[in-house]
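Got a structure for you, questions after.
With one protein chain removed, the remaining protein chains of the complex are shown where they sit.
We just call them A, B and C in the order they show up, numbering each chain from 1.
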Amino acid sequence: MRGNKFGKLFSFVTFGESHGEALGVVVDGVSAGLDFDLEDLQRELDRRAPGRVAGTTNRKEADRAEVLSGVFEGKTLGTPIAVIVRNTNQRSGDYDKLKTEYRPGHADETTQSKYGIRDHRGGGRSSGRETLSRVIAGYFAGLMIPKINISAYISKMGPFEASLDDLKNAKNIAPYNFPLTEKNEEIKKYLLKLKAEGESVGGRISIHVTGVPKGLGEPAFDKLKADFAKGLLSIGACVSFSFGLGEEMANLKGSEVSSKRENFGGIEGGISNGEDIFLTTTFKPTSTIGEKAKEGRHDPCILPRAVPVVEAMVKCILADHLLRQRAYGDGVIDE
Amino acid sequence: MRGNKFGKLFSFVTFGESHGEALGVVVDGVSAGLDFDLEDLQRELDRRAPGRVAGTTNRKEADRAEVLSGVFEGKTLGTPIAVIVRNTNQRSGDYDKLKTEYRPGHADETTQSKYGIRDHRGGGRSSGRETLSRVIAGYFAGLMIPKINISAYISKMGPFEASLDDLKNAKNIAPYNFPLTEKNEEIKKYLLKLKAEGESVGGRISIHVTGVPKGLGEPAFDKLKADFAKGLLSIGACVSFSFGLGEEMANLKGSEVSSKRENFGGIEGGISNGEDIFLTTTFKPTSTIGEKAKEGRHDPCILPRAVPVVEAMVKCILADHLLRQRAYGDGVIDE
Amino acid sequence: MRGNKFGKLFSFVTFGESHGEALGVVVDGVSAGLDFDLEDLQRELDRRAPGRVAGTTNRKEADRAEVLSGVFEGKTLGTPIAVIVRNTNQRSGDYDKLKTEYRPGHADETTQSKYGIRDHRGGGRSSGRETLSRVIAGYFAGLMIPKINISAYISKMGPFEASLDDLKNAKNIAPYNFPLTEKNEEIKKYLLKLKAEGESVGGRISIHVTGVPKGLGEPAFDKLKADFAKGLLSIGACVSFSFGLGEEMANLKGSEVSSKRENFGGIEGGISNGEDIFLTTTFKPTSTIGEKAKEGRHDPCILPRAVPVVEAMVKCILADHLLRQRAYGDGVIDE
Partner (left out) sequence: MRGNKFGKLFSFVTFGESHGEALGVVVDGVSAGLDFDLEDLQRELDRRAPGRVAGTTNRKEADRAEVLSGVFEGKTLGTPIAVIVRNTNQRSGDYDKLKTEYRPGHADETTQSKYGIRDHRGGGRSSGRETLSRVIAGYFAGLMIPKINISAYISKMGPFEASLDDLKNAKNIAPYNFPLTEKNEEIKKYLLKLKAEGESVGGRISIHVTGVPKGLGEPAFDKLKADFAKGLLSIGACVSFSFGLGEEMANLKGSEVSSKRENFGGIEGGISNGEDIFLTTTFKPTSTIGEKAKEGRHDPCILPRAVPVVEAMVKCILADHLLRQRAYGDGVIDE
C-alpha cells in the first residue's frame, strides 16, 4: 500500500535504491507460454541507459538484466517474473555533500520529512534509475500485446519541435528519439552547450498508439484516459498529461470538436473507440542545475531517455486493461 | 474490479444509471465520531445540480440525499456510509430515439461494444448524473480534512479568463464559479446564445489548495500528482491535467523554474512540500450539439457544475493520502 | 480498506446497521446480459430470514429486496448492482439496556474499543442481519455459474447428525436444512426446549460442490482453499474451516490418504482438480443466553439460517475465481 505497485491484473512491484545493492521488479499477470528473449529485454533497457546519448549524461551504467524467476526453457510460466539489475557504476562519493543538503525540486527534503530517514546517495528510491524497473515491466507487457504499436517521440525540446507527420516519415529516431533526425548534430551541440552552462531544459513527449481494440477502459474511475494519466504522471519530472486535442479543447466550440473523430484521441466516454490514440505529456527541466550539475554527471535533458519509459507505462496499462476486458464477458462463465 | 471504486484507505464505490431507480455511493474509511450534517451534504449536492444556473440546462433535478447507514445520532460510526439519490425528474421519453443511435463523443457506442448491452436512456451509467455520487463522497472526505482548503474555479470559458489573483479577490463565485463575478450577466447572455445556436464550449478549471501538510504522496506510483491526475481525468469530459507551471515547463530552462518555489506547484518528487498546491484541468465542449441539443435539455457548458465535482475528487484524494500517511509511522507499531 | 469489501474480480461491498435506515450491498463484476428475476432473489433472501423456521427466533423480518441499479428490462447491465433492504421490524426499545452493557461473545465491547463509538441497537453493523447482504451477492454470483451446484447442509446440531449420503437421498431439506427430514418434529421440539431454557447450541455445516472445473485457485496466497477459509470464517459465529478429510488428516498416514482421490476434497496444491469439493465449517452456539435470550427474540441455533449464507459465500468465491481464470489465458491477449 506504499505506492510501490502499479496495475491490477497486469501489475508490477518495483524496488531498489540507486546506491543500494540492486534495483528490480516483480511482474505479475504475464500469460504463460509467451516466448521470452533476454537479448530483446536487454535492448529495451539499453534504450533507457545514460551515457549512450552524446550530450546527455556521461555516466555509464552497465545495466544488465538478471531474470530470477518466471521463465523456463525460453517461455514464460505464468508465474511472477523477477528481474534485477545490480548497481555497479554508482559513484556514491559524489553525493557525500548531500547527506545534509536538499536539492531543490528533488524528493530529498520531502522524502526526509515523510520517512524520517533516507538514503541520501543519488536520490535513493526516487532516483531516475527506478525507471529501469518500469522499462523491464513494459517489455513483458509488450509480449502480451504484439498487435498494438506504441510510438513515443519528443514533440518539443528547447527550440526543436516535431509533429506526428514527422514521426510517420521517420525511420529510426534513436538516439534522441526526436523524429527530425537530420537535426541530430544540432541537438548534440545544443545539449552540450546547456551542460557547459549548468543549465537544463524540459519539453514534451507525445505518444501515438495504433491497433487498440474497442472497449478498453473501465468506467467510472478506471477509464483508459484516467489510467494513462496516472501511469504517466507517476514518472519523475512529468508535470502534465492530455489526450486528443488536450488543452486546445479550451479554445473550441462543440461543433469544431465533433467535426473530426480523431479530435477525441481514440477515447470516448473513457473507453477506447478502436481509433488511433494520441497522448501528450510535459516534462520539466532537470532540477540539478548550476554548480552541482557541472560537478556531477547529470542530464541537461532527460527527454530522450524518458521516451522508452513512457512507452513502457503505456504498454503496461494496455496489457492490464486487455486482461480486465477478457475477464468480463457476457453471461455465464462456467462453460 | 470494474472501475467502480476509487481510492484505497478512503474509498468509495458508486452505482446507478441515470434513468434507473437511484444513483448512489458507499463511502468507506470515514473516521468514527465526526459530526455529520445532512443539510451541509444537501448544499454540496445543490452546487452541482443543473437547472439552478441560468444559461445552463433547464432540467430541474430534485436531488435529495438519503443516508442509509454509517451515521447515528449526528455522528459518523466508522462503518460504511451509503447515500442514495432517487431519479425523479428524468424524462426517459426524450431518449427513445437513442435506443438505436449513438451520440458522437459520448460513451454510447463504446459502451455498447464493451458490454453488448446498455441502458440507452440518458447515458446510463456514463451519464453526468454519476458525478453526484462523487460530490457526496467529497462531502465526507471534507469532514476528515477541515484544515485543508480546496478552491476550484473556472480559469477559462469561451472568451472569459480569470487568474488565481482574481480568485483571491472574489467573495462568493457562485453560480458560475468564475472569479470575476461582475461578468455574470455577460456570461449568462453568452451561454443562452450558445444554447440557442445548439453550440457548446469547453474550458479550464484550476484548483488552489492550501493547508496541505508535507509528506503526502506514495512513491513510486501513487505520487500525489499521479493520483490527482487519475481522479480528475476520470471525470467525464476532462481531457487534461497539469500542476505547477504545467505545459509552460516545456518552454523554460532549469534556472528559470528553480527560481520560484511555487513553480513546483506544491509537489516535489511526487510528495507534497507543504506549500500551496496548484492544479489545472481542461474540459472539452459538451458533445450534444446541434439539433439534439435544441430538442433536449443540455448544458452548453458544463464547467460551472463541474467545479464542485473537481473539488470533491481532490478532497477524496487528500483524505486517502492522509490516512495512508497516518498508517505508516516509524518503528514499532504495537505500543 | 475497512474490511467491507469481499472478492477481487467478482466483489461486493456491504453496508448497514441493523437498526439504521437500511442494509444493502453493491455487487461488482456481474457479467452483462444475464437474466435477472426479482422473485428468485426474494426467495433466496427468504431462506435466510428469521421467524420462518419454527423453533428459531420469532422475529419476523419482512426483508424485501429493492434493486436500485445495474439491471434493465430483466437483464444485468454489467454495471454495479445495488440492492437494499429497509429495516422495518426492528424493535430498538429491546436494546436500550445495551447502551451501556456489553453482551459476552458479541462484538459489543470490541467494537466500542475499536471505533470509540457504536450503534448499540441490535449489534449495529455486526448484527446477524448483515448476512442478508451476502445472500444477495450470492444470488448474483449464482447467475454467473449455473453449471456449478453448491449444497450446504447441517451435518451436526446438538444430538442430530447427518452425512453426505443422507443429503444425496434427501429431496427438500427446508426448513431446517438438515438432510434427515423425518427428524423435523424432533428438531422443532429440541429447539423450543433450548429456547425455553435460555440455552443455545452450535454445530457443523458441510458443503458439497459439484461441477467445478479444473484449475481454479491462484497460488501462492489465493489458493481456492484459502479463499474458502476466509469467506466462511468471516461469517459471524463461524469458528473453523476444513476441507477433504480435514482434521482427520492428523490421524492418518500418507498411504491411507492417497488411496482415495476424494480425500483431497477436490483441491490439490490449492487448485481445484475437477472432482467434487467437500468443505466443513463449525459454528459456535449463539451468544445470547439466559435471561437476555428469554426476554429477546433470539435464535437458540442459527445453523438453519446460516446454511444459505454459507452457500452464498461459496458461490461468490467461485465466481471470483472463474473470472480470474478467464482473465489469464496463454500467450497474446490482443487477438
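Heads up, the rule we're going with is that a contact is a pair of C-beta atoms (placed from the backbone, for glycine too) under 8 Å apart; a residue touches a chain by one contact, two chains touch by 3 or more.
It should be emphasised that the depicted structure is a prediction, and the values quoted were computed from it without experimental measurement.
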item: Among the chains presented, those that the missing one touches; value: A, B, C
item: Residue touching the undisplayed chain, where the options are B:25, B:107 or B:144; value: B:144
item: Subunit A residues touching the omitted chain (full complex); value: 1-2, 4-5, 8-9, 11, 13-17, 20-24, 26, 28-29, 32-33, 66-70, 72, 75, 77-82, 84, 114-119, 124-125
item: Absent-chain interface as seen on subunit C, which is shown; value: 1-6, 8-9, 14, 104-111, 113-117, 125-126, 130, 156, 194, 199-204, 214-215, 217-223, 225-234, 236, 238-247, 249-250, 252-258, 261, 264-265, 268-274, 282-290, 324-325, 327-328, 330
item: Contact set of subunit B toward the excluded chain (per top definition); value: 1, 9, 29, 31-34, 78, 143-148, 211, 213, 319, 322-324, 326-335
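Assume only the chains that are shown with their structure count from here on.
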item: Turning angle required so that subunit A lies on subunit C, C-alpha fit (0 to 180°, nearest 5); value: 180
item: Chain centroid nearest the full-protein CA centroid; value: B
item: For subunit B paired with subunit C, centre-to-centre distance based on mean C-alpha positions, whole Å; value: 38
item: CA centroid of subunit A to CA centroid of subunit C, Å; value: 45
item: Subunit A and subunit B: spacing of chain centres that average the CA atoms, whole Å; value: 27
item: Multi-partner residues of subunit B (each touching 2 or more other chains); value: 1-2, 4-5, 8-9, 14, 114-117, 125
